[in-house]
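All protein chains but one are shown in place.
Let's turn to subunit A:
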Amino acid sequence: MKLKQSSVLPGFNLALGYSLLYLSLIVLLPLSALFAKTMGLDWSSFWAIVTEARVVATYKVTFGASLIAALINLFVGMLIAWVLVRYPFPGKRFIDALVDLPFALPTAVAGIALATLYAPNGLLGEPLDKLGIKVAFTPLGIVLALTFITLPFVVRTVQPVLEDMERELEEAASSLGATRWQIFSKVILPTIFPALLTGFTLAFARAIGEFGSVIFIAGNMPFKSEITPLMIISKLEQYDYMGATAIAVVMLLVSFALLLLINGLQWWMAKRLGRRK
């Protein structure tokens, strides 16, 4: 693609310039400040900080729980979007609005509410505790908080695609003798797959950075339920700014690599399905 493209719409240069400036100011500049601060460390001490056993344990908790939460929402979110688009039922608008609530709520409030509900003396925690399932103050609690926080992403990305989907396609498939499963896997799924993947990516990325809600329900036990952002906070408590930014840089790089990977996958899928030139 040529940078200078003739288009029916004028103003490409101006728009591109503005976009780059805006992104630089809001995203690139703060992030490069992060890298600049880490530059004070030499490579071996940087490596020692980010590969310390306790810190590595938190990567597993953070990325593992985020992945599980995003996977849960991949299925549950798709289901919710499907129900909201395809079936009329009383109170639909209300349910629809409810989906966005985790976005609007301060995450700390979500964390405290979940901890209260799932604590061993909580409304849901007590019966679960009797069944031998401990939710609050365990890694399960972290997954729960992250699932709650990231619920809207898949629903909101899949919903419009489902709405735009032509029912005639399904009817045509059906009249040609396709089974329900065939219709789902060959007609519906390929159409919504890019949207699903986008929703999954957003949910995953959001979960990795989550702090407020998790901190109240995790129990924060070393090697068990500590998340990486807590390591950053605990470095800051020691006024170890460089150590904190070193871990932050690792989070940033891993997150960005994952996002890039998933975006690449999405692009490849779209190309294979012949939707993009």
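Following the convention adopted for this analysis, a contact is a pair of C-beta atoms (placed from the backbone, for glycine too) under 8 Å apart; a residue touches a chain by one contact, two chains touch by 3 or more; residues count from 1.
The criterion applied here is as follows: contacts and distances are computed from a predicted model.
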{"item": "Per UniProt record, name of the chain withheld from view [\"Sulfate ABC transporter substrate-binding protein\", \"Putative membrane protein YphA (DoxX/SURF4 family)\", \"Exosortase\" or \"Electron transfer flavoprotein subunit alpha\"]", "value": "\"Sulfate ABC transporter substrate-binding protein\""}
{"item": "Sole residue of A:Phe35, A:Phe75 or A:Phe223 that reaches the chain not shown, by the stated touch rule", "value": "A:Phe223"}
{"item": "Residue among A:Leu41, A:Ile80, A:Ala119 or A:Val135 that touches the chain left out of view", "value": "A:Ala119"}
{"item": "Touch with the omitted chain, as defined above, among A:Trp43, A:Phe94 or A:Tyr239", "value": "A:Tyr239"}
{"item": "Absent chain, residues of subunit A that touch it", "value": "52-54, 115-116, 119-122, 136-137, 215-216, 219-224, 230, 233-240, 243"}
